[in-house]
Every structure is written in C-alpha cells, then in structure tokens.
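A single protein chain has been removed from this complex, and every other one stays in its place.
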Amino acid sequence: MRTGFVSSDLASGDARVPDHTGLSKEAINRDFPILSRKINGKRLVYLDSAATTQKPQCVIDRIESYYASQNANVHRGLHTLAEEATSAFEATRDKIASFIGGVRREEIIYTRNATEAINLVAQSWGRKHIRENDRIVITRMEHHANLVPWLVLAEETGAELEYIPVDSQGRLILDNISNIIDSRTKIVALTQMSNVLGTINPVDEIIEVAHRRNAMVLIDGAQSVPHLPVDVKALDVDFMAFSAHKMLGPTGIGILYGRESLLDRMEPLIYGGEMISEVRYDSADWAELPWKFEAGTPNIAGAIGFAPALDYLNSTGMDKIREHEIELTEHALDRLAGLKFIRIYGPTSSEQRGGIISFVDSEIHPHDLAQFLDASGIAVRAGHHCAQPLMGLLGVNSTARASFYIYNTKDDIDELVSALRDARRYFIND
Amino acid sequence: MRTGFVSSDLASGDARVPDHTGLSKEAINRDFPILSRKINGKRLVYLDSAATTQKPQCVIDRIESYYASQNANVHRGLHTLAEEATSAFEATRDKIASFIGGVRREEIIYTRNATEAINLVAQSWGRKHIRENDRIVITRMEHHANLVPWLVLAEETGAELEYIPVDSQGRLILDNISNIIDSRTKIVALTQMSNVLGTINPVDEIIEVAHRRNAMVLIDGAQSVPHLPVDVKALDVDFMAFSAHKMLGPTGIGILYGRESLLDRMEPLIYGGEMISEVRYDSADWAELPWKFEAGTPNIAGAIGFAPALDYLNSTGMDKIREHEIELTEHALDRLAGLKFIRIYGPTSSEQRGGIISFVDSEIHPHDLAQFLDASGIAVRAGHHCAQPLMGLLGVNSTARASFYIYNTKDDIDELVSALRDARRYFIND
Amino acid sequence: MTEQLDDMYRDIIMEHYRYPRGHKEISEPDLANQGHNPVCGDVTEIKLTLDGDRIEDISVNCVGCAISVASGSMLADMIEGKTISDVRKIAEVVRALIKGEEIDTDLDLGDLEALEGVRNFPVRIKCALLSWTTLVDAIEAREVGQTVEASTTE
Partner (left out) sequence: MTEQLDDMYRDIIMEHYRYPRGHKEISEPDLANQGHNPVCGDVTEIKLTLDGDRIEDISVNCVGCAISVASGSMLADMIEGKTISDVRKIAEVVRALIKGEEIDTDLDLGDLEALEGVRNFPVRIKCALLSWTTLVDAIEAREVGQTVEASTTE
C-alpha cells in the first residue's frame, strides 16, 4: 500500500518539490489515479474540489484491503476480524481528534457528512436550548447545510434568525457585530470558508464576541478543515462540522466535533443498536460518548479509509497545502484579471481567501460555459453551489466555480484560462 | 471486473453446482477474497453474516473503479465525472426498486443503515401521526433498531407501546393478535426475520390484520431482504428498512422503502443541500422524492458499490439462496442436536427459520466459547445481539450465534461442530 | 467529443439563442405562467392570447442558458396559430425527443429537431424542457378552471 508523501520527500526540497510546496507533479500523478483519466480525449483538469476531492491511491487501497481481508461489524465482536475492524475504525477517530488540534476522542462523532453533523447540533442541542425570542445568528454566505437547519429550528421554536451581512467583496461586515450577537443570542453558526466566494472568515473574532454573550459557536469547517491548519482548541469553538470526502477521504463520513460537556448533555438523534448501554422493554439507557450518537452499523469502510487521507494530509503538511493554494489562487486571480469578459466574486487578496473562485462570463451562461469546459477536459461547477440566497445578493442566478486542491498546478489554471477564451470564440464569435 | 455468477452457470446444473444450489466452492472462493484469509493459522470460517456479510470481488472492484476513475459529487454537476457518478448513483436506486418487487424509484430512500431508515419513519411519520393513547405495536423479538425508536416515540407522545409475545420456540403468538392490534393502533413495526432466533414471521398475516384496522406496517427487513425473496408490492407493506452491508454490499448504505403517498406527506429529518428545491433567507421548499430525504453529500461510493451486490444476488437467485440456507440450517440443526451440551433457541423447523442459530453450551460462557472458536478460525458472535430484552425472555444473559450466507458450506458447519467438542475438552476436560 | 458538444449547440440553436423569437410584451394575456429551474436559476415567462381554442399571439421571455433560451424561442415559433390540443401533442413529442425516448409521430418539428442533441447531456434536459413545462402547466390548470402561480422543473 502506498502512503503518499513521506516527510523526508518534503523536507529535502529536492527535485520533487518544484513549486516550493512539496507537491511535485510526478508524486501527484502517481498518487491520484483519476488524474490519468482522459475526458473527451483531453487530460482531466479537475477544478471541482470544493464539491468533493479526488482520492489518493492509499485511500482506495485501504478501503480495498479492509473489504478484502478485515471486513466485520464493529464493536462487541470477539472474533479476529471484528477486533481488527473495530480497532481500525476507532483508530481513525484518534487521528481525527489529533488532526483538529488534539481534542478528546469522545468529542469526535462520526456522521454521514457535514450536513448531518450540523443538523445534529441544530436538532439535539438546538431543540433543548432554543426558545421563543432567542436569537440564532448565521451569515448571509452560508451553504444550505448551515442555513436550512437553523431556518427550520427558528420556525419551530419561534426564535429569530439573524444574519451577519456580507460586503461587495464577499467579506463579512462586522461593524455591527455586537448588536447582531446580542444577549438573546444562544448560538452563532458560520462557515470558516465560503464555498462560493472563497472568503476566509475571522472566526476567532466572532467566537470571542459570542462567548462574551454566552452564546455557543458552531463552525462549518467543510471548506476550511481540508485547506487550512485548524485548531479547535486554539479557536475555543464549541462545535465544528466537516466531511471526509472534501479532504481526500471516502464519501459517507462526516465529523461532528463537540465539547464533551455539551455532547454529554445532548440527546441522541437516532436510536438503535450500538448507541445504548441497556435496553428493557419499557426503557433504555444511552451509551457513553461518542457512541451515544452513532446508532446502527456505521460506515465502517468510510471511517477506516479516512485514516490514510489524514496521514496523507499530515505528511504533506497543512501549512504547505495552504501555501500551495495561495500560490495557485494568486496565479488564477492574476490570469483571470487579464480576461476582460470574466467577472470574479469574492475577496481580491489571496490571504483572505481559499482556493475557490466563482466567476461569470459577461455573455455566456455558466451552464454553457461549464459544458464547454468539460468538452476540453476541465471540470468546474456551475450553479448556485447550494447557496441560493447568496446568489440573490450577488445579483446573479448562478456562477461558474473553479476550486483547487493539493493536486492542482498552475498548468491547470492556464488551461482553464485558455479554454475560457476558446469559449468566447465558440459561443459568440469573440 | 468480475460480476459473479452468470445465470447460465446456475441453469446448467453442471459441476459447479455440487450442492444443488448453484453455489460451488470454487466460485465462492474466487468471488470472496476474504475467504482465503487465514485466522490464527486456520482457514477462516465466517459464521457472522447476520452482523455483516462479506463482499464479493465485484463489489470491491466497483468501489475502486468509482474512486479511481469516476469520483465526483452527484447531482447538478455538468462535467463528465459528475454525470457518470450521478447516473451510477441513481442506477443503483432503480436496481433496488426492482429487487424488492418493482416499486417506484421515488419510493427508495438512501439512508446510512436500516437503523436510520426505521428512525426516519418513527420520527418523521411517527411524530406527525402518533398521539396520546394511540397504540404502537411491535414484537418481543425486535432488534434494538426496531425497538428503541418506538420506545422513545411512545414516551414523547404518550402513546402505548404494545408487544406481540413470543412462544418458547421463538415464534410470535398470534392468537390474540386482533386484540393487540386494535382500533387505536396506528402502526405495527416488526422484523420479518429475527436476528437472534432466525424465526421467519408471518408478516403477510399481520399486515392484513393491521390494514383492516387502518394501521400502517413497517417491516424491518434487515435480515429478510438479504436471505429471502421479498416482494413489497405483494406484501402490500407501507414501509420497509434494510441495510446493504448485510447483503454483500458496502457499509454506510441503508434503504427505506416507503409508499409514495406516505413519503410525500412526510417532513425531512435532515436539512441542507440536495434536499431543497428553493431556499430563501426566510423560507425554503423541499425537493421532490426521493431527494427530499437525502440532505448533503450522500455515501456515493456506497450506493454505487451496492449495484454489483444486487447483480450478484440476482444472478444467483434469491430462491437458490434461500434453498441453500435451508439446506445449511437443516444440516446445522441436525449436527448440533447431536451435541448434548448445546442448547439451541428458535424454531426447530428449517421452513420457519433462516440461517441464524443462537445457542449456548451448558457450561461454557458464550464469550469464552466465541473466543475459543476464533482461535480455530471460526467467527461467531456472542452477546445479546442488540436484543437485550429478548435475552431476558430466553432466560440467558447472552448466546453464541452462528449465521450463514451464500458463501457458507456444510464443511463450515462441520468445523463448527467439531470445534464445539474441542471447546469442552479445553474448558472443562469433557 | 466536441462533436457531441457541437451536436447540442447546433447552429440553429445558437441562432435562436442569439435572436430569440417571441421576445416581446403581451399586455392582456389570456394565459400566462412563469417557470423557473431552481438548479441554475433560469427563468422563463410565457404569455399568450387566444382566439377560441387557437393561439393568437405568444410571448416567451427567457433568461437562461443557450439551451433554455433556444428551446423557448422555438416554442414561440412553433405554436403560434396552433390549437391548444395541438400544443399538447407537440409538447409530448418534444419531451420524448429531448429525453431520447421513442415516439411514433408524423409531426414535423422543424427547428425543434435540433434539440435532440440535448439527450446526451442529462443535466441539460431540464433546461430544454423549462418553457414547455411552463406552458403545459398553464394549459392544464386552465382546463380544470384554475390558474397557476409558477412552475418549476424540480
């Protein structure tokens, strides 16, 4: 089984590190089998990592080796396969706990995805603590996953849903923050990085304000945890949600981090096997953390296959990844600025944003554009990116979006730029 | 990619069909890579399929090929990978719909597991329709997954939870059924096959009684759908839940079948992307079935990898599988009856039961027994099998359980029997 | 595979996209509906006046991608002067054409034939159907004596 980079590859600064990022083309192409696929006869240029990332061979191999040699249901099994599966399943939990800053393993709950993780908080914590006239604060740039659950909770409880506004560059407007987060505010839920604009939000500042008001804070880390070093302890955040599939890992595995003292007092959302300590015909007791929230047979292969993804990120280094993405983003902003017909949304400084760039062509509809790019082997997304209300704010119905990760190169961006020019010729004889 | 049996292999009755079941040892060993694993130096004898089944190579290959060449987020993507992933993801839904008797694709909801599927009904349908003094009927042999959600719902709503009793052979006692399912009964939820006793319940009879009372019926098909031909249309059942991982498929994928007219009027349980049709800052509309219930990025690889599992079952034939398991069960009941120190639970006739046999040794604790068997390469489960209250009824704290599937043979059972004798020598010098 | 792209974006489609027919205002329509595709935000507004059962005048104002705009433009071209029941038949044939389903018909679809290239791009089918769904919803509502507020492709 290949395990991706080993630290020595990175430390040595040798020929495999051409971008000063430790991410050599050869290593990347070796590690990500899909990149050798041809799309419509062209090399695949995958610029849709904000939707889901590609998987390194080590992840694919681990899923295969699990199914081919260790497959068993976890917990309680006394036989060898069950013990091996359980210990691998639980070992991933430990890796996650240390990946986000060294929290306790009890604080890491496996869910299906970031969406379910947020819902768990909105429903279990929310229904218990949110009352009429309380305030829930989110932002105008949230993904539906961090908007709709709060909208529903506000409606159910009679609480107010208040939005932190966004400026014309796609940054949060915090001038009025201590009026928005007021004494009635019970929870603030916001994304650390916008999946449309790329904006990186100053969550530390907001956490501080919220905690002064005794409000809880949930960070939607779906876009930040894969791309930035994130330390939940340093942030002092109460809940954080993210998804394995957006950080080289398998689909069907999401993570809720929650402070133990909060999780301890929350009710489960799903009831069944594994989440109980004792069941009688007329009552039941819940299991300890983290299992209280994990009813039924979990996505065992998904959790086990997530471990080598974390290893891969760790051995590459989250700092290096961030650096690499800043470099790509600067290059992309720079090159796209040269296309007069392209309008870019979001912050203009690469320090304030991640590698997600939403744009529109002045005359070509994003759907047509994405379709054309696909014919050139370039995968971008077009649509509302699960942030419909934000689209309204931006004054568009949809945008095209290119998003980068560890395996992208400047060449990829250059191909995008050149295909955007071709699209003008194709659609409007420009 | 191998695709398991082709129908001609089965129809021909040639050398590959030694057991009259179409399940030749060679084909099985070729198709299930884990079976060539050695456990403690011994051939793996896997008798824990009621917990989770092993996976054929075609399933493992499909997961690999998805990640290595088609990985993308589903729905809305315009690029080639997204289209391929979406169409494979949705194609599995069609296969499932036809596997359980030709229902509509809108009636098939992807969940994490059977547990979540049952919770979806208990919470979404249940909270809307169950009131104080209504009745919820289940049985005394339910898995925690089909017990705890109803226990909690009953407590929340003030409804009565009523149990259909079980006789000494582990069969439902139906004499009094029309008093138990009375006019206040709103839903009857029961397993079609007990995961402890192997009992196959006469669900058709119960569905008829329930429908006469205008009560809905949910069938926990976690053990039946993998092992018996099940036709939800012929059964005329309202809801059915089952898990892919118990029928050769990946972990992290469960199925809720629901009548379209019922699902249509149910609220989602989880809110976010994909399950909406339109979101505004102050309200949202839900998507159509089935997506209304599938918020966030689903377990894409899990759904896609489930398709070849269904193909494998289809080409083997559910009738053949049932036949094969009857044969194994008869052999096992017969051989175990020869061991005076072993006590078996559940029906004695193989027609009334599936290939799940719970037993205890008169002197060796199930944990010790399972541990000993594991040292001989034999994987059985020991414990309460997520059915603690039933254990109380049986007058034990736990049992050992051997369960069979497509890949087991009479040899496996003979090895179990011989190891059970060895255990006596090991633990009590018998 | 640029061939498949070219097959969808045929000249005739691009022509309708650039110069959409029916792009006007009808102030007192007998039938009107607005349709939108929430996936991409495309919106179409259809209004028409009737002379008995026959369509006298029609306006289609569609803001969207090349496919949805062209399909709306072709709709305007095609149904002017047709009866309501003709329109329903045409809509059925167009739907089959776009979805790549077999249908037995001797209807001459004219420019609309060009939409068949869409069948290779499943995600775009909704774009091509947007105006048609919007129109048919309005007609069906009228038949049961109701009016529609809006249609969506979801």
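Annotations for the structure displayed:
Chains: A, B and C, in written order; residue numbering restarts at 1 for each.
The definition used in the following text is that a residue touches a chain if its C-beta (ideal position, glycine included) is under 8 Å from a C-beta of that chain, and two chains touch if they have at least 3 such contacts.
Predicted model, so just to flag it, every value in this text is computed and none were measured.
One chain is not depicted; across the entire complex it touches A, B.
Here one chain is not drawn; of A:Asp94, A:Glu288, A:Asp334 or A:Asp411, the residue touching it is A:Glu288. Contact with the omitted chain, checked across A:Ile39, A:Val59 or A:Leu78, is made by A:Leu78. Set against the missing chain, the residues A:Ser36, A:Asn133 or A:Ser277 yield one that touches it, A:Ser277. If you put the missing chain back, the residues of chain B touching it would be 40-41, 365-368, 371-372, 375, 382-384, 388, 391, 396-398, 426-428. Along chain A, the points of touch with the absent chain fall at residues 76-78, 82-83, 86-87, 277-278, 287-288.
In this section, only the chains that are shown with their structure count from here on.
Computed centre separation for the pair chain B/chain C is 46 angstrom, with centres defined by C-alpha atoms.
Computed from the mean C-alpha positions, the centre of chain A lies at a distance of 32 Å from the centre of chain B.
Here the CA centre of chain A is 38 Å from the CA centre of chain C. Residues of chain B found to touch two or more other chains are 76-78, 82, 276, 278. For chain C, the set of residues touching two or more other chains reads 38-39, 121, 124.
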